[in-house]
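In what follows, a single structure is set out as structure tokens and then discussed.
All protein chains of the complex are present and in place, except for one that has been dropped.
Letters A, B, C, D, E, F, G, H and I mark the chains in the order given here, with residues in each chain numbered from 1 onward.
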Amino acid sequence: MNSEYSEFAKKGLDAELPEIECFENQFKSYTITIIIPEYTSLCPKTGQPDFGTITIEYEPDKWVIELKSLKFYIQAYRNLGIFYENAVNRILHDIVKACKPKWVKVRGEFNPRGGIKSVIEAKYPPSK
Amino acid sequence: MNSEYSEFAKKGLDAELPEIECFENQFKSYTITIIIPEYTSLCPKTGQPDFGTITIEYEPDKWVIELKSLKFYIQAYRNLGIFYENAVNRILHDIVKACKPKWVKVRGEFNPRGGIKSVIEAKYPPSK
Amino acid sequence: MNSEYSEFAKKGLDAELPEIECFENQFKSYTITIIIPEYTSLCPKTGQPDFGTITIEYEPDKWVIELKSLKFYIQAYRNLGIFYENAVNRILHDIVKACKPKWVKVRGEFNPRGGIKSVIEAKYPPSK
Amino acid sequence: MNSEYSEFAKKGLDAELPEIECFENQFKSYTITIIIPEYTSLCPKTGQPDFGTITIEYEPDKWVIELKSLKFYIQAYRNLGIFYENAVNRILHDIVKACKPKWVKVRGEFNPRGGIKSVIEAKYPPSK
Amino acid sequence: MNSEYSEFAKKGLDAELPEIECFENQFKSYTITIIIPEYTSLCPKTGQPDFGTITIEYEPDKWVIELKSLKFYIQAYRNLGIFYENAVNRILHDIVKACKPKWVKVRGEFNPRGGIKSVIEAKYPPSK
Amino acid sequence: MNSEYSEFAKKGLDAELPEIECFENQFKSYTITIIIPEYTSLCPKTGQPDFGTITIEYEPDKWVIELKSLKFYIQAYRNLGIFYENAVNRILHDIVKACKPKWVKVRGEFNPRGGIKSVIEAKYPPSK
Amino acid sequence: MNSEYSEFAKKGLDAELPEIECFENQFKSYTITIIIPEYTSLCPKTGQPDFGTITIEYEPDKWVIELKSLKFYIQAYRNLGIFYENAVNRILHDIVKACKPKWVKVRGEFNPRGGIKSVIEAKYPPSK
Amino acid sequence: MNSEYSEFAKKGLDAELPEIECFENQFKSYTITIIIPEYTSLCPKTGQPDFGTITIEYEPDKWVIELKSLKFYIQAYRNLGIFYENAVNRILHDIVKACKPKWVKVRGEFNPRGGIKSVIEAKYPPSK
Amino acid sequence: MNSEYSEFAKKGLDAELPEIECFENQFKSYTITIIIPEYTSLCPKTGQPDFGTITIEYEPDKWVIELKSLKFYIQAYRNLGIFYENAVNRILHDIVKACKPKWVKVRGEFNPRGGIKSVIEAKYPPSK
Partner (left out) sequence: MNSEYSEFAKKGLDAELPEIECFENQFKSYTITIIIPEYTSLCPKTGQPDFGTITIEYEPDKWVIELKSLKFYIQAYRNLGIFYENAVNRILHDIVKACKPKWVKVRGEFNPRGGIKSVIEAKYPPSK
């Protein structure tokens, strides 16, 4: 284990964030894809800003995500110190909790740092 | 349930729209894709215009959609207050009713609002 | 049935066109894709020219399409009044008759008319 | 059979070409893709030059293709009269003979002639 | 076997390189893609520099690759004489050893040399 | 003069439109470019919708255009019957009246109709 | 002088074509650009079809080109045998005659033939 | 004057920001272009985040901008409420003060809001 | 002077090449641009093939270049050993001699060799 890193490893995972609101679904057998190219957060170790695009693709069951509340939810990462993997997995977790979709994939494409570009993709339900 | 939203949730779903006309199919085992980059409607909540591209892909059974009537049908959304999900699902529903295809997919890609871009994709027959 | 349309529904399907010539195939297990961005025909209803790209992908069995004869065959649509669906399905039919391929797909991507772009894709043997 | 064509149908298939050399493979479960955008040969009928991109994708078994010898092998088509289908199938055949890969695909994308672009793709082992 | 080549065939495979460090994984069912467009090494035969993009895609099990240590690991190829196939397979091997992922794919896209572009893709666990 | 056209030639030029509001300029020697890809109006002759992108580039003197009022101003063309040339020249005229810029260029790029795309560019002060 | 060519050198220059109609200009100091990607004509020597994009840019004086009549004018080249240079220069000439613009540029970009692409650009008034 | 707007018109112009540091120039007759695609600030009226790309092009005289201090300077806009025009003009002003260049241009390209994209370009010395 | 190079420095400059034929010009004040992406020649030193795109832009005076003869002229470089600079300057010279244009520019964009791409542009009459 890299100890310099571990101290920040859980940062941001339990921060309080605005609620993702939903409304009742009226249809069946369709998917919704939401693309947010204006994601930004802070590196928990250096305090430097990170930038990226978050893409959420899901099939609603009883509830549909209300876009305005999602916008405020994502904006709340702006001054939060959180690593890439944690941000993507937390967004997945919070969406599942809010709207219980049939399935959902969250993808984060982050701007290069030190000449290296990262993409994280998490999904629910987990593959076995 | 987000109450500010719910009051508009069904708006546009039962508006009267021009009929989608069809003509008899002469062939089998082929697909038709129709791309309409000039879709526009109104947000039922704010009255602000929305813009997007509607893509319809289907395999005809006995009937083929007549393009001119489809053009007038889509143009009728111009001054209709209707949410994205409702528009895509209603177009799907009206196409199924008009031409009873073997299968059809309707996809709406909408211009970003507040830095967020949405894509809705519905299909018939529904997946189980 | 749209009556304004039906009068032209079969136009061009039985027009006499140049023969698609073939030569003997010498190999097995390969595919040929032919892309023709210079397709043009006439709308049977308005007489206005249509433009598009025809893509033919097939796996030869005993015969391979001779490209020069295919060029003349496609050029013969230039002054033919024929709808999109009919053109794509007729090309498929004439290729099957000429070279009896293991399988073939014909795709027509047509330039937008009235803000609407159409793509037709037909295949042989038909899917069940 | 198109007789004007048949006289050239086998041209280039038995021309003597430089050997494709190989070296011993040290790894397993990987693929190699080689892209050669500078392929040129002559039309056996008209003597006019043809241009294209050859892409070779394969999974090595015991032997790996040595790139320099492949370069000289491909350059030897420069003044060879040979049709597209024959070139792609001969390259496939010569690679199989030289390095006996687990599988290989050869794809030739040729520059348009008379407004028509051709793509040929052959593979080994042949599909059944 | 090409003897001129064989003398360099194993060069770089046992060179000492910086360790790829890891930290503990906190999530399940997600993938990480790392894109490094600034890879450079030396040709073991000619001493000339090679350039390329390395893409690593994997599903973490218990450990996640620490990006800073990966950056230093890749930078250590800068003055190392090593062939393309060897570099890609060694990176795969070193990642598997460091973080024991559920699966991993390493892809190297190298700049053209002599008009020929090469792409190498290796994966773990090996396909059967 | 084409008489079929002349009856509509001035349509939309004197329609009442929302005011373009301004605020006081605080700086000098800079330009502002505003790009509006969501312009739509109606053809005065056929009633069919037109779509396009309006680009306004200007150097402010004492006043700067307030973007929200400009948005409502452009949205008011949505159900206005007006030709391309008239729309671009009227927008130029209304901007000059509202903010008296040192100079301004208005450019309208309109979606193809009947296979023909139009671009109109007007400027103030007029060239001599 | 190439004699094989000279016999066709003036073909199409005096063919009767539909009139380009105009309507009265209402504005000053603006330009109009018309882009027609669906131009097609015949080679006067071989009878083979040519394809290209015609771009007309002009500053109207007293008259503006009516687009529908221009569409029919350009469509009339469809079955006309005429060389590239002649088509572009004749279009220039006919526009000058029809609407007497302050200036006009006509540009024809033609699809490659025999691996060679041609662009012709003519202007009025001629440069000295 | 739009009064709703005026209350925020000067916001951010006198906020304290980190210093832009410089080092001594060693060369003459060259230009430096710095592109920062990760600019973000807040709308002073709504508190909503804005995003954009800042491009600085200048010819150094005695001093060259030190990039690290410029990075911290731009990052300080992250939680600053400031309008587009004010941000671009303030950056220009602060650069002129810090490094007294022969000339400098600052360009801000901002992400669309309400379907409208804005570009602001300011320069020093001002044109007359 | 690099002596290894000088021995080949004039190679290809006096090789006999097919004549560029012309026909009489009928128009004034227009330009012709000819783009030939299928240029290939040999390196005089190594015998290795070079590839590139030749672009010829000129204003005809009394004579226009006949395209077919130009095609054969360019094809004659296929097996000619000649450096980039020499090829571009010789093409310029031969065009000037053949059609005495008002002015002409010849541009050669050559495929990268050893990671270096070259572009040569020559013009007549020479700038002073």
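Throughout what follows, contacts are C-beta pairs under 8 Å (C-beta built on N, C-alpha and C of every residue); 3 or more make two chains touch, one makes a residue touch a chain.
Note that the structure is predicted; figures quoted are calculated from it, not measured.
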- Message: Looking at the full complex, which residue from I:20, I:34, I:64 or I:88 touches the chain that isn't shown here?
- Response: I:88
- Query: Of the residues in chain A, which ones touch the absent chain?
  - Reply: 48, 51, 111-115
- Listed in rising order, the chain H residues that touch the chain left out are 21-24, 26-38, 64, 66-71
- Message: Even though one chain is hidden, which residues of chain I still touch it in the full complex?
- Response: 1-2, 5-6, 9-10, 13, 85-86, 88-89, 92, 112-127
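By our rule, only the chains that are shown with their structure count from here on.
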- Item | Touching both chain C and chain H (chains) | B, F
- Which chain's mean C-alpha position is the greatest distance from chain B's? I
- Query: F-G or E-I: which has the larger count of contacting C-beta pairs?
  - Reply: F-G
- Message: Please tell me the distance, in whole Å, between the geometric centres of chain A and chain B computed from their C-alpha atoms.
- Response: 29
- Message: As a quick test, compute the distance in whole Å between the mean CA positions of chain D and chain G.
- Response: 44
- Item | Separation of chain B from chain D, taking each centre as the mean of its C-alpha atoms, in whole Å | 47
- Where chain E touches two or more other chains at once, the residues are 112-115
